[in-house]
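Excluded from the complex is one protein chain; the other protein chains are retained at their positions.
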Amino acid sequence: MQKTTSYSPATNSRTLDLVLTSMAIALVFVATLLLNIRLPIAANGGLVHLGTAMLFIIAILFGPKKGLIAGAVGMGLFDLVSGWTLWAPITIVARGLQGYLVGKIAWSGGRNGGSTSFNILAAVVSIPLMVAIYYVGEAIIFSSWIIPAASIPGNLVQNTVGLIIAIPVAIALKKTPFFK
Amino acid sequence: MNSIILSFENVTFTYAQEDESVKPAVQDLTFSIQDGEWIALVGHNGSGKSTIAKLMNGLLFPQTGKVSAMGKLMAEESLWDIRSEIGMVFQNPDNQFVGATVQDDVAFALENNGVPHEEMVVRVKEALHQVKMEAYLDHEPHHLSGGQKQRVAIAGALALRPRLLILDEATSMLDPQGRMEVIETIRELREATGLTVISITHDLEEAALADRILVMNAGHKQLEGTPKEVFLSGNELTTLGLDLPFAMRMTHLLQEAGVALQGEHMTEDELVDELWTFYSGK
Amino acid sequence: MMEKMIFGRFIPGNSIIHRMDPRAKISFVFVFIAIVFIANSAVTYGILLGFTLLVVFLSKIRLYFLINGLKPVFILLIFTFLLHIFFTREGDLLLNFGFIEIYEEGLRQGIFISIRFLVLVFITSILTLTTSPISITDGIEVLLGPFKRVKLPVHELALMMSISLRFIPTLMDETGKILKAQMARGSDIGSGPIKERVKAVVPLLIPLFVSAFKRAEDLATAMEVRGYRGGEGRTRYRQLDWRFIDSLSLLVLAGLAGMLWYFRV
């Protein structure tokens, strides 16, 4: 007879949206801090965190806006509280843009993260962007164009592992009732 | 003196209306609650209890029927007014804590309602005092026990000075001690302030404390009455997947074992009294 | 308990620096970062270093703790220093061990850059060591206030940050529990061949996501019920308190900038 579900669908979904974004930030943070897998690779002592994977997953599942915020705030916050305070501004820019770009491509043309090949493309395209921003940022801190080159291999490994993990997890998550 | 604080009139709600196969979560439900009452809402998993709670404060809206609260018909315009007079506490103590510390969390509803700062400070203190958590002002949620978190959640609801408090299985995830703390807190609050309480629960001992019990079954109101009245229909409750309070279960077991008890006992003491008359052979 | 280790970066205390308004501290750090780049001589770098040590002293944070917590950063610092020494070939030759040649300019540059790096790391760390994450959030919210005009959802951003800070420990616990539950079912990201480890991530991440969604739904409902409907008309419970000391700190910074400019060559 009257309106259907809720009195306040507008505020309702806005609040949920806000909380979901907060959770995405927390997830990126936790994955960066807590989830490590050790690989037999010299760079970074072989310890690879899953923050990048988490960022990819979130951008693929939720699109550019949440990708941007989760990347910028989640990883920026991590730098801020774990001794890399000086890197926080670089991270905020690099990870924010990376999350945005992944989301934008994965969600382009109404795909909404449903196309695996676009998801892979999105992640792959974002890698050079992220690496470049860190390179430039660190070049400013160190006043050198040589030193920051040292962090490129580590960043590449990080992103590659992230990609390998994110794609199957995103597919599996898409099948849960939350995304139906 | 007693006035009606909340009422449902022939309320029906279905989650997925498009899908014909989905049955209504709540069907043709009518009841009303007096100011100052303590109502227990019981029923098996999925019987519609949480849906009712959500209908009460406009998180959901009935497809047919009317919900009124605080003398107002639930509608777009009255929604926020009604909400400011209804406090609600949910099952999982972790998932309703918004603030970074105890005091921030209690202040959250006040901030939303634009209460001025000086007043907030007073009300936060007062609410925390009511649940005996004033010593924890600056504690962070993950350093509190489950029972303490739920008491903070109650304080968060009380800060707005609501007239009605809804507890949706607020004790079901707690250990026995936490559960006791919360129930005790509610009891004292009611004595002190005459708050109206609706508690949704699977714990029949808890329900037995209420003034009135509503029993839900598959979206319908199955039974309604004082605890005594409701528990007297013993077998009906068990077939609904519910249970009886301990003293009553014992009464039945004793009767089966050949003790011809006459009364139906809600408390252990009553039961022991009758047993004693039996034993002493009077 | 884990949470203490990360947020352990924040050391509660009652020093002058601890008590400063977060807005002042954040602005201070930003201005300081800009000022650092004025320095270009031994005197100016000396002033910077002295000033930084003074701030560290005032914060009552033990230098040992500061350095200990920044180990990975110091490795980078040494690396930077060495690179500058070996790759700059200007000025007089100071040392010559066969193929290793150290020039005066290289040493100078190496020391200068190291000092700059050091003071930047120290000052930024002092910010997070003396300010709780939630105060930082408060500070950011107010400082970004003017951007509301350009439709930046400042209030929402700040609320999001504080909610995520609130849920980080919860999700960390949750991660630990899920890890253990899956370990008990024979899956382990901590051992075995790489392929297995990567595979073991799926049973970990999916429950973690599912639980985060569930929590998000519950929390959103709880917020609605408590009258949350966006930023308009809200009042604030946490109040920031700008005092004389805060204004003074920014004045001191202006003085520092003046001094650096004066001694610059």
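Going in written order, the chains are labelled A, B and C, and every chain counts its residues from 1.
Note that in this section a residue touches a chain if its C-beta (ideal position, glycine included) is under 8 Å from a C-beta of that chain, and two chains touch if they have at least 3 such contacts.
As a working rule, contacts and distances are computed from a predicted model.
Participant: Under which of the names "Peptide/nickel transport system permease protein", "Energy-coupling factor transporter ATP-binding protein EcfA2", "NADH-quinone oxidoreductase subunit K" or "Sarcosine oxidase subunit delta" is the non-displayed chain listed in UniProt?
Facilitator: From the listed options "Peptide/nickel transport system permease protein", "Energy-coupling factor transporter ATP-binding protein EcfA2", "NADH-quinone oxidoreductase subunit K" or "Sarcosine oxidase subunit delta", the omitted chain resolves to "Energy-coupling factor transporter ATP-binding protein EcfA2".
Participant: May I ask you to name the displayed chains that the omitted chain touches in the full complex?
Facilitator: Across the whole assembly, the hidden chain touches A, B, C.
Participant: Going by the contact rule already stated, which one of B:G114, B:G194, B:G241 or B:G263 would touch the omitted chain in the full complex?
Facilitator: Candidates B:G114, B:G194, B:G241 or B:G263; residue touching the omitted chain: B:G241.
Participant: Of B:E77, B:E119, B:D138 or B:D175, which residue touches the hidden chain?
Facilitator: Per the contact definition at the top, the residue touching the missing chain is B:D175.
Participant: Looking at C:L83, C:I178 or C:L253, which residue reaches the missing chain?
Facilitator: Considering the complete complex, C:I178 is the one touching the chain left out.
Participant: Among C:P12, C:G98 or C:G186, which one touches the chain that has been omitted from the display?
Facilitator: That would be C:G186, which touches the missing chain.
Participant: Given the full complex, what residues of chain C touch the hidden partner chain?
Facilitator: Here the touching residues of chain C are 1-2, 4-5, 8, 174, 177-178, 180-188, 202-203, 206-207, 210-211.
Participant: If you put the missing chain back, which residues of chain A would it touch?
Facilitator: Interface residues of chain A facing the absent chain: 172, 175-178.
Participant: Considering the whole complex rather than only what is displayed, give the residues of chain B touching the chain that is not shown.
Facilitator: So the residues of chain B touching the missing chain come out as 44-46, 91, 145, 172-173, 175-178, 202, 204, 241-243, 246-247, 249-250, 253-254, 256-259, 268-269, 271-273, 275-276, 278-281.
Quick note on the criterion: only the chains that are shown with their structure count from here on.
Participant: Can you check how far apart chain A and chain B are, centre to centre, with Cα atoms defining each centre and the answer in Å?
Facilitator: Taking the mean C-alpha position of each chain, the two centres sit 42 Å apart.
Participant: Taking each chain's centre as the mean of its CA atoms, how far is chain B from chain C in angstrom?
Facilitator: 45
Participant: How many angstrom lie between the centres of chain A and chain C, each centre taken as the mean Cα position?
Facilitator: The separation of the two C-alpha centroids amounts to 19 Å.
Participant: Scan chain C for residues touching two or more other chains and write them down.
Facilitator: In chain C, residues 163, 165, 215, 219, 223-224, 228-229 touch at least two other chains, as defined above.
Participant: Which chain B residues reach two or more other chains?
Facilitator: Answer for chain B, listing residues that touch two or more other chains: 59.
Participant: Under the stated contact criterion, what part of chain A meets chain C in this complex?
Facilitator: 8, 11-12, 14-16, 18-23, 25-27, 29-30, 33-35, 37, 39-40, 50, 53-54, 57, 69, 73-74, 77, 80-86, 88, 141-144, 146-147, 150, 161, 164-165, 168-169, 172-173, 176, 178
Participant: Can you name the residues of chain C that touch chain B in the complex?
Facilitator: Against chain B, the touching part of chain C is residues 3, 134, 162-163, 165-166, 169-170, 173, 214-215, 218-219, 221-229, 233-239.
Participant: Name, in rising order, each residue of chain B that touches chain C in their complex.
Facilitator: Going by the criterion above, the answer is residues 54, 57, 59, 80, 83-84, 86-88, 90, 92, 94-101, 103-104, 107-117, 120, 124, 140-142, 156-157, 160.
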